[in-house]
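Have a look at the structure below before the remarks.
All protein chains of the complex are present and in place, except for one that has been dropped.
The block that comes next holds chain A.
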Amino acid sequence: MSFEMDEEILQDFLIEAAEILEQLSEQLVQLENDPENKDLLNAIFRGFHTVKGGAGFLAVSALVDTCHGAENVFDTLRNGQRTVTSDLMDVILQALDTINAQFAQLQAREEPEAADSELLETLHKLSQPESEDDTADAAAADDDADVRRASGATNDAENTVDDIQEDEFEALLDELHGKGQGPGASKTANKKEAPNTHTDNDEITDDEFEALLDELHGSGKAPTSAEKQQEEQKSASKSDSDEITDDEFEALLDDLHGKGKAPKVNKAAEKPAQQPAAAKKPEPQKAAPKQPEPKKAEPSKEQAKQPAKKPAAPPPPPPETTVRVDTKRLDEIMNMVGELVLVRNRLLSLSNSDDQKHEEMSKAIANLDVVTGDLQGSVMKTRMQPIKKVFGRFPRVVRDLARSLKKEINLEMHGEETDLDKNLVEALADPLVHLVRNSVDHGIEMPDERQAKGKPREGMVTLSASQEGDHIMLSIKDDGAGMDAEKLKQIAIKRGVLDEDAAARMSNEDAYNLIFAAGFSTKEQVSDISGRGVGMDVVKTKISQLNGSIKIESELGKGTELLIKVPLTLAILPTLMVEVKDQTFALPLAVVSEIIDLDMAKTNTVDGQLTLIVRKRAIPLFFLEHWLTRRPERNKRNENGHVVVVQIGNQQVGFVVDALIGQEEVVIKPLDKLLQGTPGMAGATITSDGGIALIIDVPSMLKYYAKR
């Protein structure tokens, strides 16, 4: 197979399938806790099915095989022919991993590797209900093999698949009724002319085909063929409502069979041939009148969700209300809105200076102010994504970890619907995974140990997110052993990070923060899960890059809670504008803790470093003019300046600036490639008077200048 396939189709598939796979991992773990949930089983079945369909259309046979295996298992499950067990889930999750791996290969435009044959075999075994007779199964399997071979042979897999089925279908028709092949043949022709509508034709035909199969072999085997049909429907990216209708339709046919099916078959086969453009219509119409009948027969079939969905099915599917937009385009819009905000700021400051003279003007500007604010808000919202995107992966992470560590852990999640900026969602994923793994690995004790302490065997990890003003609070809480401040101090002393005296003076909270130091690990034994001591400092760095902060609260024996605070968005930054030697700089407000007047009487030089006493604490003091001007005069000091005290982790530092301008929300403009990576500079922004202000990256500035 080559990748001559339409790149656009491939892209669509990749996007769609990525979403489904993400959902699947979540749903699978959910299923383990709720194995009887038919809706869930159906949803998972459909998920695998859709991916398989798309993969089949693109002729990615390796992916098709794996999905097909998993899908079969779920078909058996949803038909109640097998129950969900942990072992089964292990296999399914393994299959999902394989699919994910294959999917990743496809994303990299590589030919995906075929799945482990052992896995496929296991899947196949699991998909066999006890009641099923072997010959029928074998026949069905053969059928599938044919289809798959066909899809491998040609890029235009769909048509081939259809043809085969149609041949079969026609053969069956012949067999049953001795009728001519007219309808079938014209349908094929139709399909080739109007690729957009042909799947609709197929739907009907397939359903009938299935009904025929049912008639011939009994309903036990129907699922396999049903999958195939759905595969085709999906490959044309159909909406869910169609599937449901299909299922129902199938059920109808199943239930009705024996009752004058032959005439219906003919009618249906002809209809699409006559009106391919309106092909969609016949289906709901036909489904609607027949509803009353299957409802009686429902309990026998798998459509647990039918009652709920049924009323929705007959009316034509509602038009799509969402549009996929490239994030790049959104970024562009965001950028332009940023411009607008800046222009507005400028106008605002102009109108302020120009008292009553232009009353009309200032009215208009006030209006502009409101509209711009709204526009900015709406555009921001388009970039928002629920944190669920990140949280969704945790059930799986926790489950796998708990199983491998032989711990019993219950994961609770709150506030999954909390929205935050897309970039933030992505940036938070890794740190959060790390912290959750830590909680599971280090926090929660072994079940026996917990029991001995009088706690429930099952540990609890709680993940929650909530919005607080313009910030998002994330919390990862466990009811495990908690952190031992003394032990942390001992380790720090042993590693030479800390001396005895400092340790003795250190508060518990400061001691907890020791885990953020590079190379610090409390675990004596390093596991593959955590304990290498490289993680926490990375987490910390990542979070501060997002202008966020992280805090630890812990009680020995009761548990630990990690609190992460991040801004809602990365695009707009609240800053404190300051002036240093006639140049404007913006300090991110998140790090500024207070502003005081400089009083040289309160300064001391300790070990060559100028320090300022702030509420009995000595903090290092730096003159920004020494760092941020071209030819600094190191000996000269502006002793009438203001001190901006910033908080970096637990460390407070004072910066002397010449003047304070005020607080301003700014849009961050990245620096040119030429200047990217300039130490201490996070970017630039346009000030309300049209000038330029550099945004200071405080940690990076300290790192670069303070050591000199």
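Please note the rule applied: a contact is a pair of C-beta atoms (placed from the backbone, for glycine too) under 8 Å apart; a residue touches a chain by one contact, two chains touch by 3 or more; residues count from 1.
Here is the rule we use: contacts and distances are computed from a predicted model.
Undergrad: Under which of the names "Phosphoribosylformylglycinamidine synthase subunit PurS", "Chemotaxis protein CheW", "Aldehyde dehydrogenase family protein" or "High-affinity branched-chain amino acid ABC transporter permease LivH" is the non-displayed chain listed in UniProt?
TA: "Chemotaxis protein CheW"
Undergrad: So one chain is hidden, and I want to know which residue out of A:608, A:662 or A:677 touches that hidden chain in the complete assembly.
TA: A:677
Undergrad: Given the full complex, what residues of chain A touch the hidden partner chain?
TA: Residues in contact with the chain left out: 338-339, 342, 583-584, 627-630, 669-681, 683-684, 686, 690-694, 704.
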